[in-house]
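Below: the structure, in C-alpha cells.
All protein chains of the complex are present and in place, except for one that has been dropped.
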Amino acid sequence: MRKICVVVASRANYGRVKYVLKAIEAHPDLELQLVVSASVLLDRYGRAIRVIEQDGFKPLRKVYYVVEGENLEAQAKSTGLGIIELSGVFEDLKPDVVITVADRYETMATAIAASYLNIPLAHIQGGEITGNIDELVRHAITKLSHYHFPATEESKQRLLKMGEEPWRVVNSGCPAMDTLCHQNLDITPEFLAQIPEFVGHEFDFTKPYILVLQHPVTTTPEEGRRQIEETLYALVDRPEQKLVMWPNIDAGSDMVSRGIRVFRDKHQDCNYAYHKNFSPEIYNCVLNNAVCCVGNSSSFIREASFLGTPTVVVGDRQEGREHGHNVTFCDYDRNQIAQCVEKQIAHGRYEKQEIFGTGRAGEIIADYLANVELSIHKRMTY
Amino acid sequence: MRKICVVVASRANYGRVKYVLKAIEAHPDLELQLVVSASVLLDRYGRAIRVIEQDGFKPLRKVYYVVEGENLEAQAKSTGLGIIELSGVFEDLKPDVVITVADRYETMATAIAASYLNIPLAHIQGGEITGNIDELVRHAITKLSHYHFPATEESKQRLLKMGEEPWRVVNSGCPAMDTLCHQNLDITPEFLAQIPEFVGHEFDFTKPYILVLQHPVTTTPEEGRRQIEETLYALVDRPEQKLVMWPNIDAGSDMVSRGIRVFRDKHQDCNYAYHKNFSPEIYNCVLNNAVCCVGNSSSFIREASFLGTPTVVVGDRQEGREHGHNVTFCDYDRNQIAQCVEKQIAHGRYEKQEIFGTGRAGEIIADYLANVELSIHKRMTY
Amino acid sequence: MRKICVVVASRANYGRVKYVLKAIEAHPDLELQLVVSASVLLDRYGRAIRVIEQDGFKPLRKVYYVVEGENLEAQAKSTGLGIIELSGVFEDLKPDVVITVADRYETMATAIAASYLNIPLAHIQGGEITGNIDELVRHAITKLSHYHFPATEESKQRLLKMGEEPWRVVNSGCPAMDTLCHQNLDITPEFLAQIPEFVGHEFDFTKPYILVLQHPVTTTPEEGRRQIEETLYALVDRPEQKLVMWPNIDAGSDMVSRGIRVFRDKHQDCNYAYHKNFSPEIYNCVLNNAVCCVGNSSSFIREASFLGTPTVVVGDRQEGREHGHNVTFCDYDRNQIAQCVEKQIAHGRYEKQEIFGTGRAGEIIADYLANVELSIHKRMTY
Partner (left out) sequence: MRKICVVVASRANYGRVKYVLKAIEAHPDLELQLVVSASVLLDRYGRAIRVIEQDGFKPLRKVYYVVEGENLEAQAKSTGLGIIELSGVFEDLKPDVVITVADRYETMATAIAASYLNIPLAHIQGGEITGNIDELVRHAITKLSHYHFPATEESKQRLLKMGEEPWRVVNSGCPAMDTLCHQNLDITPEFLAQIPEFVGHEFDFTKPYILVLQHPVTTTPEEGRRQIEETLYALVDRPEQKLVMWPNIDAGSDMVSRGIRVFRDKHQDCNYAYHKNFSPEIYNCVLNNAVCCVGNSSSFIREASFLGTPTVVVGDRQEGREHGHNVTFCDYDRNQIAQCVEKQIAHGRYEKQEIFGTGRAGEIIADYLANVELSIHKRMTY
C-alpha cells in the first residue's frame, strides 16, 4: 500500500481535488493521508473543513499556519510557518508521495517541505500560464516536483519544454471536471434545500442571475477595492439578480472585502445578494445556471468552459490563460464590463468544451501513482 | 540610487560573491545592503562573518535561522524560519533588487521572501546541472527569479530553454573567478603569515600537499561517514601532506565530521592536518598550490579549472556538471580514488580554462543591475 | 538618553498606555521606541495603528505575528512566532528597558523576548487577580519583570507578597485614568463629528443608550456564542438604544462574533447598533455617557469606576477583580442580566472613585524609568 498524502490548503483546492481524494481512497493499492490546513480551517473563509468532513473524509492532521495580515509580508511568513509545520507532519506520517495542488503561496510550503524531506512530490495543474506571482510559484513548484498532472495538452507540452522527463508527465485533465460529471447540475428542490441561508437580499435561483467572484491580484493588492467596485457598479442597472461571492485569502483580500461591504451598505435595496462559501457541488450548480459570470475566478476559465456558461473575465489575473470560446476579457472599467456582460447575456449559453479534461482525472492520477516507479532522482532532458 | 540587497548565507556564498559586493559598493548608482545569515554566523562553520568584516563590509542585519539537527527535517524548518525572518528584513530595508546565490536550501528562503514581497530577484549561478536536491532547488529559484547571471554559456542556454526571457539572462561568468584575478596566488611569506594556527599536525605549505574537501550528499545523508572514510583512507600511503577541510552545514554534515574526527584520533601520527575555514583568498591560494584536490567541493570544478589544479571528484554530488579537463570522476572507493590521485599527480598541472568566466563577473552584474528595467512581470517565452 | 521600547499589541493596550507614551516622549532623558504588533495591525480588529499614527506617534516597527485560528493552539503559536519576531526587533533596537502591558497572550511574547535577551523588563498592571489563563500569564510576567507598575495599592501589596523587591514596585495607578483626565468627556458637536459612520442601525448619542462589550473567555472559548446571546437577548425589551462592540482577538472570538452577526441579521429592526473600534478618547466618552454598561470588558471595572458609570459584569472573566461600587456581577443568564440592568439604570450614576489611580501614571512611570538603577539581577525577598 502506497501512502499518498494530499495537503488541502483552501476551499478552491478542495473543490478541485475532491475526486482525486475519492479515487485514492477507492484504489486497492493506495492509502489516503489527508492533511487540511490554512484557510480551510478558518471561519472567515467559510471553514471548508466542515464540507470536507460532511463528504466523509477524515483528515489526519489539521495544520494552522496562516499569519494574519493580508499583505505580502504576512503571506510570505505564512509560507515559512507552513514549511515548519508540514515538515513535522510529513516526518510523522511518512508518506510515499505528497500531492500538492495548483499555485497559491501555501502550495509552496507543501512543495518545499516534501521535496526537502526527499519525499516524491506530485503536482496537479502545473504548466499553465496566468500572469502574476502565482505563475512564478507554479513553475517553481514544477521544478521541485517529481510527477506532474497538467490539466491540458498545452500545459503538458509546456512542462516538457521546461525539461521535465516525459514519463513523469501525464495529462490527467483537471480533476475539477470530475465533479461536474458526478453530479446533477440543475436547480432542483434538493439543491434549494441545501442552500444555506443568505445574508442580505432575498434571492431566487429559479430566476436569472449573474454570478460575481473576483479575487485580489497579488501584484496590485492595494487596488483590490477599486477593482471590485468597477465590477459591482457595472451591474447596477442590469435587471438580473446579482450573486456576489467573497474573495479568497490572498494579499489584498481585505481591500476587496471592504469594497464589497461598503457597496452592500450603500445599496441595500438593489438586487445584490452575498455569499461566503458553497460546497463544490453547490457552487458548480450555481455556476452552471448563471446567465453570465463576471470576475476573475479560475473556475470561470475551467469549469465554465466545460459547462458552456458565458463569462466576462475582468483584469489581468487570468491573462494569457488557455481558455474556451465562452470567455470574453476586459479591463477594470465599469462601462467596458457592462458592454461585455450585455453581449454575453445576449449570446446565451455556449457549446461545452473538454479543453480541461473529460472528468476522469481522479482515476488517472490514482492509477498512475499506484504504478509509477518512485524516484526522486529527476533529470532535466537538456 | 538603486538599493541592492545581497543575502550571504554560507562561507561558500561569500567566497563566490565577494567581488560582486565590491562592484556594487563601487558603482555610483548602486547602494549595497548586505545581510548575513545562517552558517555565516556560526562558530561551528568558522564564523565567516569575521572574514567579511575584516574585508571592510558592514552587514546591515545578522539573521539567525539555522534550526539545529543536521537532518532533512531541520533543513526544511531552517528554510521556513529563514522565510519568516527575511521577509521582515526585506520589508524593513525595502531593497530594489535582492540577489541570491547558487542553490543551497537557505537560498530558497531568500528567493521566496523576496519574490513573495514583489521585490525583483536576481540569481547568480542558475542553469547548472548537478544531481541532487540542490539541482531541483536551483531550477525552482530560477523560476522565482527575474534576472539571471549564469556562470557559463551552457548554463545560459539552459535558462533560455527553460523559458526565461533573453533580456533577463546575462552570462556574467562565475564571480568566484574575479577573486582569482585580483590576488596573488603563490605561497608567499605574507600568505604564510595569515594562515591561522593549525589544530593537529604540523604542516608546511612549501612542500607538496593534497587538498581534501568533501561535503555530505543530501540525498544520502546517512552515508556521509563511509563516504569520507573512503577518501581519507585512500590517501594514507601517499607521501604528500594531506590538508583536510571540514564539511559545510548540509544534512549529513555531522556524519562526515564524525568520520573525520574518528579518523583523526586513530591516525594522529600520519601527515594529515585539519582546518575549518579559510578566507576566500587564502583558500584560493591553498587550492592553487595543491598537487591534487580530492572530494566533491564545487570549487574543484570551478576555480580549479581556471587555475589548472588536478582534481579527483568523488561520488555523485557534482554528477553531470560542466567541467574542465583537469577533473577525473570516481566512486566512493578507496582503491579507485587512490589510482585516480596517482594519475593526476603524475600528470601535474593543467592549462588554465575560462569556462566559468574571465574574472569580470562583479562589474558585469553591477552594471546590468544599475541599468536594467525593474519589472516583476516575467513572461515565459513559450 | 535611555531608550524605552514599548510594544503595543492590541487596541486595549494602546488605550491604556497612550499617556505613558506621551510622557516618555516628553521626558528629556528618555527616548521612545514604539513597536506595534499583532491585532493593532489587523483590519478585522479595527487597525488601531491608524489611531496611533493620527495621534502623532511613529512606530519604528510593525510586527505581524498573529497565527489565524482563534483557538487555543493558534494563540500559543502566535506567542511563539511573536517571540521569534520580537527577539530580532529588540536585538536591532537595543532598548535600555522594554515595557509590556497587562496580561494577554501576546504580552508574554514581549516578556520572554526581552528578558531572555537580558533587557530590563517593566510591567504595567501586574499583581491583579482576575480568573482565567490571563491571571496565570500576568503573574508569570511579573516573575520575568524587573520593574512593576501596578495600578492599585492592593496589587502592589500582592506583588510584594510574591517576593518582588520593594524598590522595583511602584503604584503608578492605571495609565488609562490619565486619558480620562486629559479629555472632554461630554457628548459635544466635536465628539459627534469624529464618530465614524455606523454600520447598521441609526444611532443618537444624545439619547440614552446601553453599551455592550463582551469578550470571549479563554477557558471556555466554545461557549462564546451562547454567552453573548444571553446578553444581547437580555436587552431586547429595553427602551434605550444599544451600542454593541465587537470582541477582541482571543480564542473564541469567532464564536462571539458569529453570535453577534446572527443576532444582527435576525433583529435588523431593533435599536441595536454595532461598532468595531473607537479611539481611546471616543471610547471613554461613549463609556462615560452610557446609562449602563453590560459585558466583561476590563474597562467596565477600571475606567467606569473612575467615571461612575453603572455597570453589569457578566460571567467570570473579571471574577475576583478589585472593583468600585458601580459594578454588579451576574451569570450568563438573560433574566438575571435584565434584572441587574434594570436596577443599575434605576440607580443612575455613581460617585467617582480613584481606586485605579489619579491620572498621573504616565509621568510617574517615565520619571521612575529615567532614574532607576538598571539591573537585571533581581532577588526574591524570601
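The first chain written gets the first letter, and so on, giving A, B and C; residue counts start at 1 in each chain.
Here, contacts are C-beta pairs under 8 Å (C-beta built on N, C-alpha and C of every residue); 3 or more make two chains touch, one makes a residue touch a chain.
None of the values given here were measured: they were computed from a predicted structure.
S.K.: Please provide the labels of all shown chains that the missing chain touches.
M.R.: Output: missing chain touches A, B, C.
S.K.: Please identify which residue in B:Lys77, B:Arg104 or B:His275 touches the non-displayed chain.
M.R.: In the complete complex, the chain left out is touched by residue B:Lys77.
S.K.: Touching the left-out chain: which of C:Lys143, C:Arg261 or C:Arg334?
M.R.: The one listed residue touching the chain not shown is C:Lys143.
S.K.: Looking at C:Ala12, C:Ile83 or C:Ala338, which makes contact with the chain not pictured?
M.R.: C:Ile83
S.K.: Just checking the interface: what residues of subunit A touch the absent partner chain?
M.R.: Counting only subunit A, the missing chain is touched by 61, 63, 81, 84-85, 88, 92.
S.K.: Touching residues of subunit B against the unshown chain: what are they?
M.R.: Subunit B touches the chain not shown through residues 41-44, 64-71, 73-74, 77, 81, 199, 254, 258, 261, 265.
S.K.: Going by the touch rule given at the top, which residues of subunit C touch the chain that is not shown?
M.R.: Looking at subunit C, the ones touching the missing chain are residues 72-73, 75-77, 79-84, 87-88, 91, 105, 108-109, 112-113, 115-118, 129, 131, 133, 135-137, 139-144, 158, 161-163, 218-219, 320, 376-380, 382.
The definition used in the following text is that only the chains that are shown with their structure count from here on.
S.K.: By mean C-alpha position, what chain is farthest away from subunit C?
M.R.: B
S.K.: Distance-wise, how many Å sit between the C-alpha centres of subunit B and subunit C, to the nearest whole number?
M.R.: Taking the mean C-alpha position of each chain, the two centres sit 52 Å apart.
S.K.: Check each residue of subunit A and list the ones that touch at least two other chains.
M.R.: 73, 77, 81
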